[in-house]
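Please read the structure below before turning to the comments.
For this view, one protein chain was removed and the others were kept in their places.
By written order: A, B and C. Residues from 1 in each chain.
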Amino acid sequence: MSAVVERLIAERLPDWIALRRDIHKHPELGFLEFRTASRAAATLERLGYAVQVGHEVMDPAAMVGVPAPQAQEDALAEALALGAEKRWTDRMVGGMTGVVGTLKRGKGPTVALRFDIDALPLREASERQHGPARSGYASTRPGVMHACGHDGHVAIGLAVAEVAASPDLRWAGTLKLIFQPAEEGGRGAKPMVEAGVVDDADWFFAAHLGCSLPSGKVAAAAEKMLFSTKWDVAFTGRAAHAAGNPHEGRNALLAGAQAALGLHGIARHGHATTHVNVGVMTAGSGRNVIAERASLLIEVRGDSDDSLDYMEGRAREVIEGAAKAQGCAHEIRPVGKTIGETSTARASAAVSEVAGAVPGIGEVLPAWEIGGGDDAAYFMRRMRERGKEACYFVVGSDLAACHHAVLFDFQEKDIETGTRLYAGLIERVAR
Amino acid sequence: MSAVVERLIAERLPDWIALRRDIHKHPELGFLEFRTASRAAATLERLGYAVQVGHEVMDPAAMVGVPAPQAQEDALAEALALGAEKRWTDRMVGGMTGVVGTLKRGKGPTVALRFDIDALPLREASERQHGPARSGYASTRPGVMHACGHDGHVAIGLAVAEVAASPDLRWAGTLKLIFQPAEEGGRGAKPMVEAGVVDDADWFFAAHLGCSLPSGKVAAAAEKMLFSTKWDVAFTGRAAHAAGNPHEGRNALLAGAQAALGLHGIARHGHATTHVNVGVMTAGSGRNVIAERASLLIEVRGDSDDSLDYMEGRAREVIEGAAKAQGCAHEIRPVGKTIGETSTARASAAVSEVAGAVPGIGEVLPAWEIGGGDDAAYFMRRMRERGKEACYFVVGSDLAACHHAVLFDFQEKDIETGTRLYAGLIERVAR
Amino acid sequence: MSAVVERLIAERLPDWIALRRDIHKHPELGFLEFRTASRAAATLERLGYAVQVGHEVMDPAAMVGVPAPQAQEDALAEALALGAEKRWTDRMVGGMTGVVGTLKRGKGPTVALRFDIDALPLREASERQHGPARSGYASTRPGVMHACGHDGHVAIGLAVAEVAASPDLRWAGTLKLIFQPAEEGGRGAKPMVEAGVVDDADWFFAAHLGCSLPSGKVAAAAEKMLFSTKWDVAFTGRAAHAAGNPHEGRNALLAGAQAALGLHGIARHGHATTHVNVGVMTAGSGRNVIAERASLLIEVRGDSDDSLDYMEGRAREVIEGAAKAQGCAHEIRPVGKTIGETSTARASAAVSEVAGAVPGIGEVLPAWEIGGGDDAAYFMRRMRERGKEACYFVVGSDLAACHHAVLFDFQEKDIETGTRLYAGLIERVAR
Partner (left out) sequence: MSAVVERLIAERLPDWIALRRDIHKHPELGFLEFRTASRAAATLERLGYAVQVGHEVMDPAAMVGVPAPQAQEDALAEALALGAEKRWTDRMVGGMTGVVGTLKRGKGPTVALRFDIDALPLREASERQHGPARSGYASTRPGVMHACGHDGHVAIGLAVAEVAASPDLRWAGTLKLIFQPAEEGGRGAKPMVEAGVVDDADWFFAAHLGCSLPSGKVAAAAEKMLFSTKWDVAFTGRAAHAAGNPHEGRNALLAGAQAALGLHGIARHGHATTHVNVGVMTAGSGRNVIAERASLLIEVRGDSDDSLDYMEGRAREVIEGAAKAQGCAHEIRPVGKTIGETSTARASAAVSEVAGAVPGIGEVLPAWEIGGGDDAAYFMRRMRERGKEACYFVVGSDLAACHHAVLFDFQEKDIETGTRLYAGLIERVAR
């Protein structure tokens, strides 16, 4: 990288950190990222990128788990109040908050980079030990928090946009910067893939900050990206007066409780990494009424189709058994599915090679188990099907607490590492 | 009862049934009964009663379980839109929706009658087999339903108000008609007792429709009114990424599930009637996050202080054990308590005597197990402490489904039975 | 009762207490009471009764829950070593340990008295606070204990045999003293009823010591004798290496655990007394093997056919649900059933009348809830079907701990009370 680019990055870093803090302060849940997406679109436009949003980059037929209209309206109103631009959000109806910026320069391959932008339904910690709280940029939206580092991904993405737009970065071809909504729940990638966003790409890269890899290390591929299945489960029993006629009730709350304990107790696979989680349970309507309804949001994961099948099969039995035991009806509604994919050797090698030259990266590992999934895998599968190159890599960052914890925080200096790495990759492959 | 009164009742019955249907169509949860209370106040005023509401009849210091300010505001706005009068609701701030109408006539004892007015958080059935649905007066407020017959109690109360105001009903003394909010949860009676509402009463009567006693029967006392304790229980664990770092989480949802199952599994007392219910459980925030919080709304009941103590003691152990097992913290917040009371012999005898003469009442039982509690017991205890007479009786009514069920419905003709019985009681004791 | 009889009772009481202690020291489980039955038979014979045992008084086709042949052999060998007489036990093959002694005197009605003789599978307490331990007559058979007072019943039965055989007790007719095995589990009465043991009886009486009724009180009828159903439940899964191939196992132990918790959590009936118990659970074979089998011994009870049906129905669902949830097969094997019965008015009146005259009985209650069942109900039902008189009464006794507790003990002086009461009844009805 030229000294000019190095200087640009050093100069602009404080602004990118400020950007990250602003995004962190205003977190938005999946398919509701109106303000974040508007910000990305506006920035890309200002930098000279051709910007596509909404229908242009998302296939609504492939969207699942979209929040209710009222929730969309509320989120939009708040986003507008907080500075989102109506000219962009008008084009994001129905939760289509994906944004793609395209920049062409001479003749060369098409390189697509993916940055995910959504937050999580968590109440952020307010203790002083927590950086965002201490420094005044903790979430201002109760119950929503950037607890997975996607705020950092947004900052890196827009930093890369700026660096790549500089004539001092040497590359030729087409650059597509993909800002993807709703990575949590594995819902946002598929509609963008189905809209053809990477159908012209020769190279695809996506990355995650953290994942238990310390600052100063990079892994050139994610190992064991987990396959996952997400279900909304509903139990329906019969309400009755809890003291007068308990025997006439059929208790959906107890069916839900039993299912939750049973699901967490499924024997894990002996030869595969498998997980199960009941993340949310709501049941019942009144204290002195036998609960008529219960709903559970669950996911099962496995590191292969086979092990995921095993988990699904057992989960189904547990849920049916819980319903049966309480005399309740039940319904299992599939609401999302993520797949696992592996990086191609050439794309991984490019990451290794570039990372080895980035100052501050002390060690480059060939692979790292990320202990979860990322629906970037849908982009990767499309690339593989098209015989093209794709890599999901990990940018290490010392974490204050694990991902999805209310004390989660990463090292802001690693925004710089990520930016340099992506910029280097562009120079490396777009030529 | 004179033939004139008989005629009055026969003539007005269709209106009282229409009133019941109107109340049924617009159910209001405890401490939010702005429209129902406004209607009662206006009617009493029109009939010549001195009407007291809000602060005049409720001690806010004794109120627990009051809905949040936002919920109050929403309910009030809706009530006003549906015809509640602002001049009444203005005096019901903070959920003080109790109403007392007082009528004096000559010299005689003070007789207090209690009618409860609140609905339940249930989604009413929409099947055609369900009378209110078939006849077009099912609840128009989603998730709220008169599933315990308090709509009938309101109708009876205002019918009695009218009959008693007629010069043809022979009585002397002071009549106090108490329209009490928030009987469900056992929250509304105590604030009215503490405000001194029955401190001048010589006789107190309250009744319930149904309670598994068929139409045509009356029981002159409630047997085994259950003591109950209501707790809000919270578990706090630690959020974590469900696939990446499950071992760093502490699962509050599982603590809640285990507590729910454990509570329902407490050994019932061998020599007493005891019950436990977890009516509501909510836990977790995101599908792929180990749930950090869970909350349970529970109640335990017993037919004596001793058996209630036993249930409380075991419930406490179960909750502590569940928290311990999941490495979570827990908090038990008491939010209500109802007591049991027994009717006095003289008041019960009066009911028996009067009921024996009411047409349509085929059998008068000395007592009936109501299989639950009623916070009317607080009024009764105050009467007993003051050496006065009190009776809680049951007006049988064939039910379509058990109390608190979404198909609950009673026989509207029993509004007439109840009205006649109360009117007869006034004639019998107020002289 | 004549003074001579009074003197006889006073003189012999210490021997009957010694007898009780001997029986207590050598408890025998149901259908294995070889020594106890042999002792009863020998005593009756010595007193002049015609003695019938085994096939003569039991119908083997009606026997369920008979211990395995090996257990019978072991128990028999031990009984013989401890003084049982082979001439009696030879006639008790197959666990037919029932004994009936018949004495005729002049012309009069036939009076049948039932005494149950079996112990429970409990390890008796060894603390000094426990009478039998302190006084050296605690069970010498590990894991078996008279914890329900049947040792007292045996002593009363043989005391009554002696008193009735005395010419000083005034009666005429036929006296049948029935020593019934296997009351626990409700297995012993039916085979004796089916063998026709009470088919010639005009009066039938049975009693229980204790039942939470204090010494000095007698209740002339048992109220709410519970109906019960006993099941042996088996779950079959699939064994597998717990660490290497847990996913190939199907865990019968977890199915059993879930069923146990679920059964105890069944909503109790709102209008009836109902109970459920999983008394014994055994599951699995090796620490590092996924358990292939689990078995549960359960019982459900209700105070009516209806409420028992409810409990059975729910229990069946819970068991099926648990099997389903763990991918296991299950089997429900019915192994016993007891019924409830009520005493006839005339027989109860006789008990009341006689009890009122027994010294030391301070109060005679019309009825008492015994909080359980007794298969004496099978005798009572046969009597009722034949239009004859039957009564199950309760002889109060202060208990050291509740029935079936390892610290259970009753007051030995109440052996005297029981003896006098039965003797009085004989004089009262056999004339």
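In the analysis below, a residue touches a chain if its C-beta (ideal position, glycine included) is under 8 Å from a C-beta of that chain, and two chains touch if they have at least 3 such contacts.
Since the model is a prediction, treat every value here as computed from it, not as a measurement.
Chemist: For a quick check of understanding: of B:24, B:314 or B:388, which residue touches the chain that isn't displayed?
Modeler: B:314
Chemist: Pick from B:27, B:173, B:210 or B:244: which residue touches the chain that isn't shown?
Modeler: Checking the options B:27, B:173, B:210 or B:244, the one contacting the hidden chain is B:244.
Chemist: Can you tell me which of C:226, C:339 or C:380 touches the chain that was removed from the display?
Modeler: If we include the chain that is not displayed, C:226 is the one touching it.
Chemist: Pick out which of C:66, C:164 or C:254 touches the chain that's been left out of the picture.
Modeler: Only one listed residue reaches the unshown chain, and that is C:254.
Chemist: Looking at B:269, B:381, B:413 or B:428, which makes contact with the chain not pictured?
Modeler: Answer from the full complex: B:269 touches the omitted chain.
Chemist: Could you pull out which residues of subunit B are in touch with the chain that's been left out?
Modeler: That gives, for subunit B, the contact residues 241, 243-249, 251, 254, 258, 262, 265, 267-271, 274, 290, 307, 310, 314, 317-318, 320-327.
Chemist: For review purposes, identify every residue of subunit C that touches the missing chain, sorted by number.
Modeler: Residues of subunit C in touch with the missing chain: 120-123, 143, 147-148, 184-185, 211-212, 226, 228, 230, 238-246, 248-249, 251, 253-254, 256-258, 260-261, 264, 275, 277-292, 294, 297-299, 301, 370-373, 401-406.
Chemist: For subunit A, which residues touch the unseen chain?
Modeler: Its contact residues with the unshown chain are 212, 261-262, 264-265, 267-268, 270-271, 275, 369, 371.
Basically, only the chains that are shown with their structure count from here on.
Chemist: Compare the two sides of the subunit B and subunit C interface and say whether they are made mostly of the same residue numbers, over half shared, or of different ones.
Modeler: Comparing the two copies, subunit B and subunit C contact each other through largely the same residue numbers, since over half are shared.
Chemist: Give me the C-alpha superposition rotation for subunit A onto subunit C, in degrees, nearest 5.
Modeler: 180
Chemist: How many angstrom lie between the centres of subunit B and subunit C, each centre taken as the mean Cα position?
Modeler: Those two chain centres are 46 Å apart.
Chemist: Roughly how far is subunit A from subunit C, centre to centre by C-alpha average, rounded to an integer in Å?
Modeler: Once rounded, the distance between the two centres reads 66 Å.
Chemist: Please output the residue numbers of subunit C that touch at least 2 other chains, ranges allowed.
Modeler: Counting only residues that touch two or more other chains, subunit C contributes 262, 265, 267-268, 270-271.
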